[in-house]
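To start, the structure under review is shown below, and the notes come after it.
With one protein chain held back, the other chains of the complex are shown just where they sit.
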Amino acid sequence: MVSLAQQQPIQQSFNPYTENGGTILAVSGADFSVIAGDTRQSEGYNIQTRYAPKVFKLTDKAVLAVNGFAADGNMFVKKVKQRLEWYRHAHAKDMPIRSIARLIQTMLYARRFFPYYVYNILGGIEEDGTGAVYSFDPVGSYEREACRAAGAAQSLVQPFLDNQIYFKNQTPAPGTSFPQHLPLQTVLALVIDSFTGATERHIEVGDGLEMYVVLSRGSTALQSLQSIRGVQEITATNDGERVFVIRKELKKD
Amino acid sequence: MDHFPTNWGRPRNDAHDAYGTFPIPQRPQNRVNDSFSDAVQRTQQPIVTGTSVLALKYKDGILMAADNLASYGSLARFKDVQRLQAVGSTTVVGAGGDMSDFQYIQKFLDELVIDEFSAHDGHDLGPAEIHEYLSQVMYARRSKMNPLWNSLLVGGFKDGKRFLSYVDLLGTTYSASTLATGYGAYLAQPILRKEVEGREDTLTEEEAKKIMETCMKVLFYRDARSLDKYQFATITAQGVTISESQFLTTSWSFAEGIRGYGAQTQ
């Protein structure tokens, strides 16, 4: 044991990162995607604000959710949006989602040695009309998945999604099989349950819920969406894809 | 999420400690790996510091408050420091943290306002623009590992709209109807939220000031780096007003009986 007197003079070093809590998740369907996040921003035991969006519409086909260090997250979204605008100016169309996914990888890996401390989940519609979810780690590793949760309550939500969406640890009744894709109504119910559950069990999750729904051209999920109270359409182009946002309250304690 | 039950309920905010109040464990490589770092001076800790800044939205605009103390460690070094600064005609910036960094911020904000005034192009800087500019500067400086060691509140009123936002040394930003920096986040924010949330559009200036005074009082009783001398700033459609310094009336008679405070025989 070294005594205090023998130690080097302590220089407090600056830590450029912090954790701002919250949770995000995305689920893809056959012809739609749901991307959701809570709106609480916290640091330690402090709630900084009850409304700081973590989910952002990039184009009419792609929505990005960011979670981790909020300052990095906001800066990252700003830079992605800027690159997409440049793409639009050069090519007179929106960047396809798989290209956005690769762009995000490149941008994240460019900062491999001073990373954006951010977990990204990108959801939307692929060029073939299928629902897509891409998830990333902070330095750019990514893959396309059917569903993904990230953030403070990832360890609470992901197992629930594995069970309810991938039907892990379930066996189908004899002579039946599990569905490949779930309908929008079921997915929205699962998302809401995920967040109310996480809000109950994790102090960093709560206050508000924002769910973005991206529908493919002519998606049949439209009917079930229109019956939901408070749904708001935010589509900007008439390319065919449509984007909606549903806002809900979560417990504030 | 932390799955170790032994860690639950313990202070865990020791990695980021804005005011250097919490001991950081010594690690072998606690510095940036930069061979030239010895030749470059950077703010690694705040020296002369201001404590909390409080702000809330009320019926007619924004009310902010900050005391007049700049501390040198635990020494109450400067007792007549203004920590609320008008920027342009629709914005006030309030600062906690390192006061020399704040003076630098004031200097470049003033330059910015003059440039904007001289351009005379029919645009002027509102609170949203100033907050965005500040957050970009703060984030850029943290990314160079050379932060401006402050927590800032930006309050304003422009085009009939109230504006209230926060930015700190990490570049973290957020807005809400009540904001507090430093110890105010722990001691005043709960009171502010209880009194203000949901009443932003009905609170009068008088009521707002009363709430604010209560909070400043609580801070003076509990925060050892605070002062009973403070200023208000209001930003409304009529513009910016920063009050003269005023004093809190506090009562310490209860302390008589506290062991180690009053005259004890044993």
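Here the chain labels run A and B in written order, and each chain numbers its own residues starting at 1.
To be clear about the criterion, contacts are C-beta pairs under 8 Å (C-beta built on N, C-alpha and C of every residue); 3 or more make two chains touch, one makes a residue touch a chain.
Simple rule for what comes next: contacts and distances are computed from a predicted model.
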Name under which UniProt lists the unshown chain, selected from "DNA repair protein RAD51 homolog 3", "RING-14 protein", "Proteasome subunit alpha type" or "Ras-related protein Rab-14": "Proteasome subunit alpha type"
Interface partners of the hidden chain - shown chains only, full complex considered: B
Among B:H3, B:H120 or B:R259, the residue in touch with the chain that has been omitted: B:H120
Option touching the unshown chain, where B:K107, B:K144 or B:K210 are the choices: B:K107
Chain B, residues in touch with the chain not shown (by the definition above): 107, 111, 114-115, 117-118, 120
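Just so we're on the same page, only the chains that are shown with their structure count from here on.
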Geometric centre distance via CA averages, chain B-chain A, whole Å: 31
Contacting residues of chain A [partner chain B, same complex]: 7-8, 10-18, 20, 41, 43-46, 48-52, 69-71, 74-75, 114, 152-156, 202
Partner chain A, residues of chain B touching it in the complex: 1, 3, 11-13, 15-16, 20, 24, 26, 30-32, 42-45, 135, 139, 142-143, 145, 147, 166, 170-176, 185-186, 189
